[in-house]
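With one protein chain held back, the other chains of the complex are shown just where they sit.
A and B label the chains in the order they appear, each numbered from 1.
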Amino acid sequence: MSGMARAQTQAPAAERPLLILAGIWVVLIAAPFWMPLVGGYTSLASRILVIGLAAMSLNFLIGFTGVVSFGHAAYFGLGVYGAGMILRYIAPSTPLAVIAGILLGGIVGSAVGALICRRRGIYFALVTIAFQEVFYYIAYKWDSVTGGFDGLRGFQRQPIHFGLFTLDIQKNDLAFYYFVLAVFAIVVGFMGFVLRSPFGRTLLAVRENERRARFLGIPVDRHIWLAFTISSFCIGAAGALYALLNNFADPSSLYTDLSGELVIMCVLGGMRSFWGPLLGAAVFEVLQDYISSQTVNWLFFIGLIFVLVVMFFPRGLLGVFRRRSAA
Amino acid sequence: MVQGKPSGRLGRRGVLKAGAALGAIGAAQISSPFIVKALGEQPFKIGFVDPLTGSLSLLAVSEVQGAHYAVDEINKKGGIAGREVQLFVEDSANDVGTGVEKIRELIDKDHVDVTMGDVNSAIAYAISQVATEKGILHIVPGGHTDPITGKDCAWNVFRICNTTSMDANAISEILIKKFGKRWYFITPDYAYGHTLQAAFVKNLMKAGGTYEAELLPIANSDFSASLIRAKAYKPNVLLNNMGGLAQIDCMKQFVQFGMDKDMALGGALFEIESVLAVPPTAQAGWWDMEWWWDQPGVPYVKEFVTGIVDRYKKPCSARHWFGYVGIYSFKLAVEKAKSTKAIDLAHTLEGMELPPEIALQPGKVFYRAGDHELMPNIFAGEVHPPAANEPYNLFTVADLVPGDQAQPLAETGCHMTYPS
Partner (left out) sequence: MLQLVLFNLFNGLIIGAFYVLTALGLSMILNLSNVINFAHGNFLALGGYLAYVLIPYIGFWPALVVSPLLTAVLGFVVERTMIRRIYGRDPIYSLLLTFGLAFMIQDGCRYIWGVNGLPLTTPASISQPLSQEFFFLTGYRLFVVGIVIVAVAALFAFLRYTRMGMRIRAGVLDLDTVSALGINVRLLRSLNFAFGIFLAGLAGVLAGGQIGLNPNMGDDLLLPSFVAIIVGGMGSLVGTLLGGLLIGVAAAITTIFYASASQAVIYVIMAVVLLARPRGLLGEEGLQ
């Protein structure tokens, strides 16, 4: 596959008509109204949005920088704990909780990124897995602060006060959905902005041909570190929202299984596309939900989905769609 | 598969459908479904979250079987207040986060009327908090950690199994008297283990004993390092507080090292599902059973036990009874309160005494009003290898300790408050 051919499908909806972008946002804004018609419900919509944001953040790294992290649940989980611990121990403030989640996930991700940004390919992935295990272990063992295996309980997302009026995201699922959507929009907008900036273009250059990028004088390691950092901040935001969604934090939110699921969402949706992972998250969440209520052997079928996607569907839903429309 | 058919297919899309797959029961239902249909009302939906996979699954499977058994019995006799009962079972996979997601799904998507679960204390703790947040009546059939009906008790949460303190209190004195005051704990590192060990330690300290303890992951499988330390400590009793598979693995390695000659075994729970899975030399020690199938002369017990054994081809355990009581508690509450509002049901259950065909044991069994904890008897006694021709005869009851006595209300730390 030549770099040219790929380059045509890489920009975040840049060459796609604005119409499609508008369509996506209309679908998202209207989700609470059309979801019940197809058997969904508002909190499922919130959940898909949160997980989708996590997958899109990871895809910033995987799909647009070409570096595979198989341990990104760590920074998601740190976002969950960051938000949860603020609400539990410090202050009953939702905005503060979200900011704390973003910072915890992002700063730790940045530090780990600095340690490992010189590695490539499968070895990079291996080290991300090992670091993830470290954070899982800390969350599991540091009982007095994190609640250990039992998880962090006893906090609730708080209504947000805007001076003149109050948005009750605590009791009102619909209000909470739009709050999630707002944060989602900001983070996704930020990633889209970065990808279209000159810096974003150099990331694509690194992905397509690292050696050439190096010859062009791009400090590749530093760019990978920056991409890792940005991705960690963004997934930290998703984690913080997840804490608010469940009013709960536990170690499984930074476990390998979640990392694997996030990666499969990227591939399933189409990792060369900006919105693909959101679609992947929606499909995977609904499938997993359905399968796990149908059989106790759900794990087998989840595994089967992984295998089938890799073997027969490596370009993902949007990838297939694009290839068809290109033909 | 260890699991029998009924829970192999989770009856989430309507239990009658799943129930029909149950062969014998299916036939029974065909004979009388008109009772339910004639009323044409909305079904009464019960959501049940339990760890059907993971290290506690063998216990969870029994609970779900007991619940299915009760649901089928109830539907055969016309449902709950004339409404067909549907049981929606979800697998928490022994993971707290998954459990929380599943209970939210049951409430938000399936709109269940009431919820129950989980074997895992930490999950039970977390999901009962979700139920409180949503204002739904929740019964914990088999998660033991104290705060659920103790310092974090809530108006909508009731519990069938004992608190860890009740279980510890019922057996501590026996262990001290029989074996001595030097104990070694192997304890799972989560809510259940923490409160259970604390309760034992409190009793041991009162008696002036000494101990050493070790916290291990809930699904730990290699106990060699811990057993080495236990052996070096030379305790009178090894209290194996692990649960499910982990407890079984620990027992097997205990025997492998020949440690059964050096120290006694004992503790709170060594459930029949687990006793059956360990070598004969580890089928030993003094333990609590929270319900025991062999109660000669006590009415209704034999019918229940035979029913379960015939249907599921395995021993009738305390877990079956937990699931059974859970479902019937909803029925009793709804029919007495003539309402399905959580607050009405909660007030009705407070102080409610179970009829003998549900209690299935002697004495008064009731939900204590002050903390919403069911007050059954605790069967303290000795585990032993099975008697000849009686594969499930593995335990001899030495003492029946009434729950109310094992832990008085004042010691629970519960201050019940109700929504205004």
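Please note the rule applied: a residue touches a chain if its C-beta (ideal position, glycine included) is under 8 Å from a C-beta of that chain, and two chains touch if they have at least 3 such contacts.
From a predicted model like this one, the values you see are computed outputs, not experimental measurements.
In the entire assembly, the chain absent from the figure touches the shown chains A, B. One of A:Ala22, A:Ala91 or A:Val134 touches the chain omitted from the figure, and that residue is A:Val134.
Only one residue in the set A:Gly39, A:Gly154, A:Pro219 or A:Pro314 touches the chain that does not appear here, and it is A:Pro314. Within the complete assembly, A:Tyr123 is the residue of A:Tyr123, A:Phe193 or A:Tyr290 that touches the hidden chain. Although one chain is not displayed, subunit B still touches it through residues 1-2, 53, 57-58, 214-215, 219, 221-222, 224-226, 228-229, 231-232, 245, 248-249, 252-253, 256-259, 277, 279. Contact between subunit A and the absent chain runs through residues 62, 66, 68, 70, 115-116, 118-123, 125-127, 129-130, 133-134, 137, 141, 260, 263-264, 267, 271, 297, 299-300, 302-307, 309-311, 314.
Keep in mind that, in the parts below, only the chains that are shown with their structure count from here on.
Taking the mean of the C-alpha atoms as each chain's centre, subunit A and subunit B sit 38 Å apart. By the touch rule above, subunit A contacts subunit B in their complex via residues 40-44, 47, 140, 143, 148-151, 153-154, 156, 173, 246-248, 250, 252-253, 289, 292-296, 298-299.
Those residues of subunit B that touch subunit A in the shared complex are 3, 7-10, 12-13, 52-53, 90-91, 95-98, 100-101, 104-105, 108-109, 121-122, 125-126, 129-130, 133, 152, 189-191, 217-218.
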